[in-house]
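Have a look at the structure below, then the notes.
Yeah, one chain of the complex is gone here, protein chain that is, but the others are all in their spots.
Moving on, here comes subunit A:
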Amino acid sequence: MNKNHRVPSNRTLNAVEVKSKFGAEFRRFSLERSKPGRFDEFYGLLQHVHRIPNVDLLVGYADVHGDLLPINNDDNYHKAITMAAPLLRLFLQRKEEADYSAFGTDTITRKKTPAALAAVLLRPDVNKKKPPVIISLPKDFRPVSSIIDVDILPETHRRVRLYKHGQEKPLGFYIRDGSSVRVTPQGLEKVPGIFISRMVPGGLAESTGLLAVNDEVLEVNGIEVSGKSLDQVTDMMIANSHNLIITVKPANQRNNVVRSSGGGSSGQSSDSSTSFYNYSTPGLMAMTPSHIIQNYEPDEESEEEEDLVIEADRGTKLILQTGMRATASTSMPALPRYEPHLDLRPSNGTMASSASAGSLNTHDRGLERPNLEEDGTVITL
């Protein structure tokens, strides 16, 4: 995930590749990053390229974190353009059919495939009855950390989840060997333990305020660290870095979460955003079809979908290229301000087309990445 952020700041690329999807159709074109224009021009362009001039649209885009965010004014339109890296994925819905619940945190992260997204977006029968919930729009924030499992842990312990995905911030902490005193039937006993030794200023760990130097690490993603070496624990944490859940015994025990007795019956999380076992917001859960969420195992899936596969299949490539040309020819004469989307890497033909070829595949999300890498190779060297 973090790959998305590895856009070199000195990029010479000035074009934003746009892939717009309406129903089962999509269109591709490109915009100039420096001169995105106004939202209403953009809106008109979308109606034009999709050839739906008189349809009222709700425009959404997938941001770098995979969340579906709306575009309905100049501000969020510009934000979308600047954040595109470099592909901007748009999802258009008819206003009357729009499913507002799809917008917001973690929607796409969970189910990144367009099929799943479509399942959320295009289910008029479920969503029609619901009144549009405008209050929560736009959700331009997301959790960076949370305390979870408060109900099942002793009060002296704290289970912290760090949301590394999509963050440019480093995880930013160090661990060390140490020893802690445990109470055993034989009396007090000194046992070796792993402790947080240092926080990187500005790092994710520090910014959460939930972890501190000298906190003892007890578990990493549900696995006890006792008996493991510092190197093993380091490797475990790094292997789980995309979704790191560490259970600590804070050095400072004064700020512990006090459990409300009998209050929340669910008691699954101390904040509204997540818990380990079910980490969608309760609100969202109520609104979306339950089977989508429930069939989902957070830990497994978030990784499973991530491996990126590029297939250099000739057939697909052909279709794509014609598709692209068609798009270009339609958009160009009408709106010359928007430059047609061209192959950005003429120097590396095969891989370029194969990379773009993949765009037709289901592995939409990852596709920009090889592009980036390949570009980088060509441009920087």
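Just so we're on the same page, contacts are C-beta pairs under 8 Å (C-beta built on N, C-alpha and C of every residue); 3 or more make two chains touch, one makes a residue touch a chain; residues count from 1.
The rule is short, and it goes like this: contacts and distances are computed from a predicted model.
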{"item": "Hidden chain of the complex, named as in its UniProt record, picked from \"TBC1 domain family member 19\", \"Mini-chromosome maintenance complex-binding protein\", \"Proteasome subunit alpha type\" or \"LLGL scribble cell polarity complex component 2\"", "value": "\"LLGL scribble cell polarity complex component 2\""}
{"item": "Touching residue (missing chain; options A:R33, A:H48, A:R94 or A:H242)", "value": "A:H242"}
{"item": "Residue touching the undisplayed chain, where the options are A:I175, A:L218 or A:V248", "value": "A:I175"}
{"item": "Touching residues on subunit A - with respect to the absent chain", "value": "1-3, 6, 164, 170-177, 197-198, 205, 221, 223, 228-242, 303-304, 306-313, 350-351, 354, 366, 369-370, 373, 376-377, 380-381"}
